[in-house]
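Yeah, one chain of the complex is gone here, protein chain that is, but the others are all in their spots.
Should a chain be cited, it is by its letter among A, B and C, assigned in written order, with residues numbered from 1 in that chain.
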Amino acid sequence: MSEGKHTSVSTYVIVALILGVITYVEFALVEYPQAWLGSGWTIFLLVALSIVKFVMVVMFFMHLKDDDRTYSGFFSSGMFIALATFVGLTAMFILPKAVASTRPDNRAAQEASHAVPHELLDNVETRGASRAPAEIADTPAVADRSVSVEAPTAPNDASTYSVTPPAGATAQGGAATAEEPAATEAPAAEATGAQSAAGEAAEAEEPAAQEATAEEAEEAPAQAEAPTAEEPAAAAVSWDKDHGAAVFNANCMACHQMTGQGIPGAFPPLASHAVEVYAVAGGRDYLADAVIFGLQGAINVNGMTYNGVMPAWGHLADADLADALNHVLTAWDDEPAGFQPYTAADIAARRPDGLSAGDVHAKREALGLH
Amino acid sequence: MATAPTVTSPTRGKIFNRPTWTTGVGSWLTTIDHKRLGLLYICTAFMFMIFAAVEAGLIRLQLLSPTMNIVNPDHFNQLFTMHGVTMVFLAIMPLGIGLANYFVPLQIGARDLAFPRLNAFGYWIYALGGLMIYTSWFLGGAPDVGWFAYAPLTSLSHNPGLGVDFYMFGLFISGIGTTGTAMNLIVTIINMRAPGMTMMRVPVFTWMILIMSFMIIYAFPPLTIAFIEVILDRTFGTLFFVQEAGALPILWQHLFWIFGHPEVYIIILPAFGVISEIIPTFSRKSLFGYPVMILSGILIGFMGAAVWTHHMFTTGLGPVVNTAFSLTSFVIGIPTGIKIFNWLGTMWGGSIRFTTPIIYAIAFLITFTLGGITGIMLAMPTFDAQVHDTYFVVAHFHYVMGGGALLSYLGALYYWFPKMTGRMMSERLGKIAAFITVIGFHGIFFPQHIAGLLGMPRRIQTYPAGIGLELWNALSTVGSWLMGIGLVLIAINVIHGLTRGKRVGDDPWDARTLEWETSSPPPYYDFKVQPVVNSLDPLWARKHPEAMHVTPPAPDAGAKYDAGGIHIPGQSWYPFLASAAIMFGCYALMYDNFILAIVCGLFFIFTIFGWAFEGVGGHHVHFDGAKENA
Amino acid sequence: MSAEASSHAASGASAHPAPYRSSKLPDVKLLMWVFLASDTMFFGSLIGTYLAYRERSLVGPFPQDLFDIPLTTVSTFVLLMSSFLMVLSLHALRQNDIGKFRLWTAGVAFFGAIFLGFQVFEFTHFAHAGLSIHQNLFGTTFFILTGTHGVHVTVGVIWLVSLLVTSYIRPMKAKDAVYLEIAGLYWHFVDIVWIVIFTVVYLVEFV
Partner (left out) sequence: MPMRWLRRALPVAFLAPLLAGCSLDGVQSIMSPAASIAREQHGLFMWTWYLSIPVMVGVFGVLFYVLFKYRRRRDDEMPDQSHGNPMTEVILTIVPIIIVIMVAVPSVRSIFRTQTVVQATSDDVVIHVTGYQWWWKFDYPQYGVTTANEMHIPAGKRVILQLNSGDVVHAFWAPRLAGKVDLIPNQDNRLWFDTDPDGTGIFTGQCAELCLGAHAYMRFRIVVSEQDEFDDWVAEFQQPAVVTTATDPLIAQGRQLVASKGCIGCHNIGNYSEGVKFGQPQYPDLTNFGLRHTVGAAILDATPENVATWIRDPQEVKPGARMPTLWQANDPNRDQEAAAIAAYLLSLGVEDGTQALAQASTGGN
């Protein structure tokens, strides 16, 4: 305790008054900003005032003013190191931001999306995949898309084999090439004939669905069109079958095949399996998790073990994933008892869990599935 | 010296009666005696060091050749992570703190630390935290993210296992203990020096401990915050290091190294202190440039807080930041160089007696000089851009931490063993072991410089064949076997010393400082009469007044300070119970058992109140001699 | 800290003269100052984290949508005044005026409780506005920073109350003032931390 003279009560009162006044001044500075006083000066003033308060409390209330030097030494050395360290640290975080925004650079897009990892990666993706991002959205793309619906035709005819054990598939490897032209006819026909609506939906949705390549600029309209526009309605009553099929064909068919039979030994079947998973308590959420976060680990379906990786599809829009799931649950089987179509909201609700593919596998185990 | 009947403080309103065992497990669980706690610290630290050495041996075996496959990558990651964590947090730093615990009060002529129960708490929370980390081997895998656990490697999405939780919680709580002990040591050194011992008469070891303690209290809070942030991320789903939310993983690196660089000096400063005790003793000469030594120590302490990003030169901080921090890093080289020169100056003109401790001191000088040189190289961002995170860095910090700290602590073990046990270790075996250990050490780490230059990154479970790394890794592994032999010999020597080492007097080395004035091992009240000091090296002054040009105070000059008797604080259960409560609370949080966590929290609060209201307690010891003077 | 402090209070009652101290400073007060020195780094790290993540949240709500400066100003004022009462209570104890000491100490604890009340109100309000530790970086850093400060205040309140209770169990004299003083130091420190938070977290958002 401070030897000899103690601060008198009157001093305390005065200090307290000053502290109160300063606090009010700070309040006033912020609530009624002075035009003539630039924001720079206001900040300076606020900092100065708080330092005054700080010092007064330390000096008079904590008695450092007339207390032993040792205490002041301890405290001020601590304050000094803390200030130096964290002012420096904060500067290192704040200054680069300023630099980045003002850097004249021929890759402005990169800088713009600097803060957001996905967009940044997608940018890279854009540049890597298609010559010009715009291309995806405008008409020439349609040609591309028609190809893309047709593209995984090879899987189609493969899938006809894959119903039979793989042995057959390889045995007839040569034959496969021979049949190919014929095989390509069929889906083309169905793609055009069956539902041109599917085509439309697909076109509208592709930019978002196929890969989230577009930056916000292009992505926004795409989003606006298919999912978000009709989402409220969809959420309420039914869901967009064609859109679901389109998303499935664009993203899932390569592995799980058009018929949902998968590839024995490589990729598990969805047909008949998805619905039984859905029937399990908690299965509905698990399915959503599996598409959002992916799945990694050994699983057993119809007595066959699959030890692969299902990539995470979280980069697709909620509505896309919802409809794809609905497609999977209804395309090849009768829809399970008490089936409630997934809505974009359902998917969005799952996202915060931020699971890893391994966690999803653990979840699967927990459901009693193996 | 008949001790008067002991006056025990009133025990009304206590939950537990104050334990008064002097032997048995209970006495160790409840002890608040700084010497017993010091021994506990030292033994626990050496136990952890054995674990770490085994892990290191496995790492070297795996790297013997590119084709070795004795551990898979996951186990390899766990091995080097645990090796680093153990050595830095659980072995070498606590070793310094343990020595401080035992010898600081003795060196400044005090009867105990200022807050004995806080001291006990510090030990128990450190020991339990360390054990907690090691239980991870049996509870689903040890941490595997490297000892500096860069985010986002520690985030749930990249690391769902429990290993990271063990790392975070274990180091978090043992960090609390370390901070408490450091505060305790500061108050002790400021407040409990013997009459007449001004700050400029304080032995260098104690001075270095003081600086180390200040570095601890400034360095650990940022680390604690970093741990808390990750724990919250993993347990309560906050977003501190979740990159999808826009978080900046680089922040972890800053917080960690704001702690991490001072940590290097926290580890090395006590070693400097030990060397500054050993060299004067065995060259029968006062330390050369005592004030300069202290000053450079303080400078190192302050600069140590201003160099943290030299561990981050390759993270793209930009040329300006890199320049600033490389300059501050260069500046640290200056006081370090001065220290080395001053140790040479101490030996100059002395008469050097080649005992085992000074052999370790010499090994320290050589190793640390080499480590300092590579350190200066690494302080150059341009060159660091090449060797950062390679075996060149591995070699560097092992030269500084292993060669610097570990070798000098082994010297300290030989130097203070007679004081702690009253027996000598075998000098002959000691010297043989010392040579094998030191040669083995250089055999391990010198080739690693070259492996690094040849392009070998650190933390790889195997390395590309045919780019010239085979020879150097093989040499390194062989060196590890050699050093292993050396360490085994040292262990044998310790056991031999404990069982049938030759009994020696209070001052076998003809030493200079106060701890050698009392009997070996020291009695529980440390000094029969409060020592009084009027010069540096008080014991030396008593033995050779003419050489020191001082007249030492009369032997019983301090008796008047003991008029009220020597107060011996009472033992207590609360430090141990409080630490146990914290540890089980952490386990509960780790397994998301919040009920149990809350229960542990409440029990912790209960222990704190019990602790607060039981009082210091204890009794007073009176000596007849003291009575007469009173 | 509190533990060591009052445990020495217990020993103060023993009949023996206080042991020799090389500096004339009471151990517990030194310890408290060392602790405060280290606590600056503690809060420094938290505030540093907050500033590093300032304006980096990807989704709302953002500070400007939530902060209610008048409210926070009041709570800040309450905390400052509690510091004022704190020095009064210490002064009273040094004058051996136990009555005033109890009154003012109770006042401090009460004001501290009011401040905590403000904070609870603010948190619930923010929570209703959709801010949570999972929502965005602002939510995470803000809640953890102010929450940690709130925990410090709570500890302070508990400490003061237990001192108050102790003063009924075991009479406190002027010579025990140091055990109130360190509690006071802790309290003032929590106060100055809030002075900083009030400026760098709240006020600057509206400049």
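To be clear about the criterion, a residue touches a chain if its C-beta (ideal position, glycine included) is under 8 Å from a C-beta of that chain, and two chains touch if they have at least 3 such contacts.
Keep in mind it's a predicted model, so treat the numbers as computed, not measured.
Listed by label, the shown chains that the missing chain touches in the whole complex are A, B. Note on the undisplayed chain: of the listed residues B:V88, B:M347, B:A559 or B:V621, the one touching it is B:M347.
Residue in contact with the omitted chain (choice from B:N101, B:Q461 or B:N493): B:Q461. Only one of B:F446, B:Y524 or B:F606 touches the absent chain when the whole complex is considered: B:F446. One chain of the complex is left out; on chain B, the residues touching it are 72-74, 77, 144-146, 150-153, 158-159, 243, 246-250, 283-292, 314-316, 318-319, 322-323, 326-327, 330-331, 333-334, 336-338, 340-342, 344-345, 347-354, 362, 365-366, 369-370, 373, 376-377, 379-383, 385-390, 439, 442-443, 446-447, 449-450, 453-455, 457-464, 467-468, 471, 474-475, 478-479, 481-482, 485, 536, 540, 544, 547-548.
If you put the missing chain back, the residues of chain A touching it would be 100, 103-107, 110-111, 114-117, 120-122, 124-125, 127-131, 143-144, 147-148, 151-152, 154-155, 158-159, 161-162, 166-167, 169-170, 173-174, 176-177, 180-181, 210-211, 254-255, 263, 265-267, 304-305, 307-309, 311, 315.
By our rule, only the chains that are shown with their structure count from here on.
Core chain by CA centroid proximity to the global CA centroid: B. Counting C-beta pairs in contact across A-C and across A-B shows that the higher total falls to A-C. In terms of their C-alpha centroids, the spacing between chain B and chain C amounts to 32 Å.
Separation between the centroids of chain A and chain C, computed from CA atoms only, is 40 Å.
Counting only residues that touch two or more partner chains, chain B has 190, 217-218, 222, 237, 246, 248, 251, 258. Multi-chain contact residues of chain A (touching two or more other chains) are listed as 70, 77-78, 81-82, 85, 89, 93, 115-116, 352. Considering their complex, residues 23-26, 29-30, 33-34, 36-38, 40-41, 44-45, 47-48, 51-52, 54, 56, 58, 69-70, 73, 76-77, 80-81, 83-84, 86-88, 91, 94, 134, 177-178, 181, 184-185, 188-189, 191-192, 195-196, 198-199, 203-204, 206-207 of chain C touch chain A. Only residues 9, 111, 114-115, 117-118, 179, 183-184, 186-187, 190-195, 197, 217-222, 224-226, 228-229, 232, 236-240, 245-248, 251, 255, 258, 530, 561, 563-565, 567, 574, 608-609, 611-617, 620 of chain B touch chain C when the two sit together in their complex. Contact residues of chain C toward chain B in the complex are 2-11, 14, 16-17, 19-23, 25, 27, 30-31, 34-35, 37-39, 41-42, 44-46, 48-49, 52-53, 56-58, 133-134, 136-137, 139-141, 144, 162.
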